[in-house]
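Got a structure for you, questions after.
Of the protein chains in this complex, one is absent; all others appear in place.
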Amino acid sequence: MRFSQIFSSTIGKKLILGITGLMWATFIVIHLLENLLLLNPDPDPFNKWAHTLISLGPIIYVAELVLVLSLLFHIFYAVRVTWENNRARSISYVKTAGKGGVSKRGLATSSMIYTGILLFIFIVLHLLHFKYGSYYEYEVGGVVIRDLYRTVHEYFSDPLNVTYYIVMMSLLGLHLSHGVWSAFQSLGLNGPRFTPLMTKIGTGIAVFVAIGFIGIPLFVLLTGGAA
Amino acid sequence: MEKTINLKLKIWRQSAPDAKGELVSYDVKDVSTEMSFLEMLDVLNEDLTKKGEEPVEFDSDCREGICGTCGIVINGIPHGQEKATTVCQLHMRHFKDGETVLLEPWRAKAFPVIKDLVVDRSAFDRIISAGGYISTKTGSAPDANIIAVPKPDAELAMDMAACIGCGACVAACPNASASLFVGAKISQLSLLPQGRIEAATRVQNMVAQMDAELFGACTNIQECEAVCPKEISISAIARMRREYVKAAFK
């Protein structure tokens, strides 16, 4: 088999979805941990950390490129797989029901493509709101750096924005609740002890990420936004 | 104890592969709860024949849950609601008097309807012929005990080999994926030392055929395992993927 054939098979496509999905899941967890600094009433630690990252220069560009590319791959293959999977049942049932038991069929599994598309739109808007959003500068320890903390706090002082985030981050949690363990299964990583553990960890990550990313905007809103 | 119930059946009737199908309602009366689901249909067909109507066509053969011939989607679930059961082993005692029961054929692009509830599952045969075997010629086998097989491997291989090829996994999968069927066969053979020799080409060829038949991709929903009459675990699918990745590096 030529290596490239992998990308055209059903298994290969799911491999790519799994790998890129896990990359993003990892990024999201790290991103949340970083953003916990937003809960600090002192803006400096957050802004300094952001500045440090930006100052990495080429490294950060490469990392961003990898993230963007993996996201594009993830979306491309997700759309393709969904399209092919719909084609695989051209005439649908009058009625379908889950059998229950071990089945994971539910809101998360059936909405992956929709939560995924919404999350993609969200990511674009998220970048526009923050990375390319209102730009403030201030001086810390003799260095002029961006006050991203202020941008975020301003944004989340609007209850509408916070509501939007609560919705989107719930969807992210939903996406991850199936996505994380599923990615391991797609990579062929399965075992009698590993898989039950992975499903628990997957759910845990989903809940942690959703609560974390809902908690930050809520906290900002309830504590009065940018002081 | 035996009692009788009345049911309203809504059955998918389709006269030919390219004909338009529709749901037709039938009332069945005094169904003994000792009957199997297929025996209940036998009785319905007797009545239809006596009225000069064409009986409802459905596939069945051994009627003891091992040949894999039967398969009806009952109220949205392949083989019905009972755990680890083929429809020939589903008994009427699990239905309530007055219940409406919906009967549909397996639905998948790779399983076209032939008539009524009968579908064409020859795609499964083509997948097996693409590599679901160990190439050993009759008469060329060495003594059976020359190669010892660890008991846990043999047991796991047997779990996988229990597949009856009914296609319920495909019917239940929201993606109409055949991954559990293919994964089970690949797992059985790759767990045994005799099957390791061809493991790489086997997984490549079987997966290629599976895809060519236009089955969907597995998205790890596990509905297949829930409906599988032999309760084959989706660890089969993970093993198939591992074998596939291994093969890619060969």
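A and B label the chains in the order they appear, each numbered from 1.
Keep this in mind: a contact is a pair of C-beta atoms (placed from the backbone, for glycine too) under 8 Å apart; a residue touches a chain by one contact, two chains touch by 3 or more.
Assume contacts and distances are computed from a predicted model.
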Next item on the list: Given the choices "NADH-quinone oxidoreductase subunit L", "succinate dehydrogenase", "ABC transporter substrate-binding protein" or "Nickel import system permease protein NikB", state the protein name listed in UniProt for the chain not shown.
Entry: "succinate dehydrogenase"
Item checked: Visible chains that the absent chain touches, using the contact criterion stated earlier -> B
Item checked: Contacting the left-out chain in the complete assembly, out of B:130, B:218 or B:247 -> B:130
Notebook entry, point to check: Which one, B:157, B:171 or B:203, makes contact with the chain that was left out?
Noted result: B:157
Note to self: Residue by residue, what part of chain B touches the chain that was omitted?
What the structure shows: 2, 15-16, 32, 34-36, 38-40, 42-43, 45-46, 48-50, 52-55, 57, 59-69, 82, 85, 89, 91, 93, 114-115, 118, 120-122, 124-125, 128-145, 147-151, 154-155, 157-158, 161-162, 164-165, 188-189, 192, 194-195
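Here, only the chains that are shown with their structure count from here on.
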Item checked: List of chain B residues in touch with chain A within their complex -> 12, 23, 73, 75-77, 81, 83, 102, 104, 107-110, 172, 174-177, 179, 200, 204, 207-208, 210-211, 214-223, 225-227, 234-235, 237-245, 247-248, 250
Check: Quick one: in the complex, what on chain A touches chain B?
Finding: 1, 3, 5-6, 9-15, 81, 84-85, 87-105, 109-110, 112, 178, 181-182, 185-192, 195
